[in-house]
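These notes concern the structure reproduced below.
Every protein chain but one is kept in place in this view of the complex.
Here is chain A:
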Amino acid sequence: MLLDVICLSFIVALIRGGRIKEFPKFKKVVLLVITIVLQVCAAFFPTVGGIFISIAYVFILAFLICNREFEDMRIFLIGWFLNAIAIWTNNGKMPIDLEQAKKLPYDLEPVINGTNFKHSVLTESSNLPFLTDVIYMPLIIPRVISIGDIFIMLGAFLLVQRLMNKPISLLQLHEGKRYATKN
């Protein structure tokens, strides 16, 4: 996922004259590992997948909070937090709007059957539908995204910029200063 956004971010960073210097050191990477393990478990037991995914979101939020000293992590936190609310209130699965999803070239059968471990069908009874996957995004890889995904993409963009040693500080921008903190 997000491959196109990441590639685009790399291209932007290259145009801005960045290059990889060192990989950032994240704290508590074990939390991220737990998240992945839980998601794999959810894929193996799709019937109780909702529980695993809900817990996985707790760990990923914890991971982001541990690394909140970086601005891109905080933007990620907004996105994952909004998505987490949607998932927690909908039994651990992200409802997806079929009307939009039909435009995608994927097989929607598992989602409709309820065997997809991550997504369910958006219905009248879904909670907080405006936070679920309802926006069709045609470019670059077509997908259906949620409001939270906007922030995740923005966070990914910022993370890549930092990785390429050309960080952009949104906080500085917000305060009306130049965006670059250091070269």
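In the analysis below, a contact is a pair of C-beta atoms (placed from the backbone, for glycine too) under 8 Å apart; a residue touches a chain by one contact, two chains touch by 3 or more; residues count from 1.
Convention: contacts and distances are computed from a predicted model.
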Name of the absent chain as recorded in UniProt (options "HD domain-containing protein", "Peptide/nickel transport system permease protein", "ATP-binding cassette domain-containing protein" or "Nitrate reductase-like protein NarX"): "HD domain-containing protein"
Residue touching the undisplayed chain, where the options are A:C41, A:V58 or A:I78: A:I78
Positions on chain A contacted by the hidden chain, ascending: 71, 74-75, 77-78, 81-82, 97, 99, 128-130, 134-135, 147, 150-151, 154, 170-171, 173-176
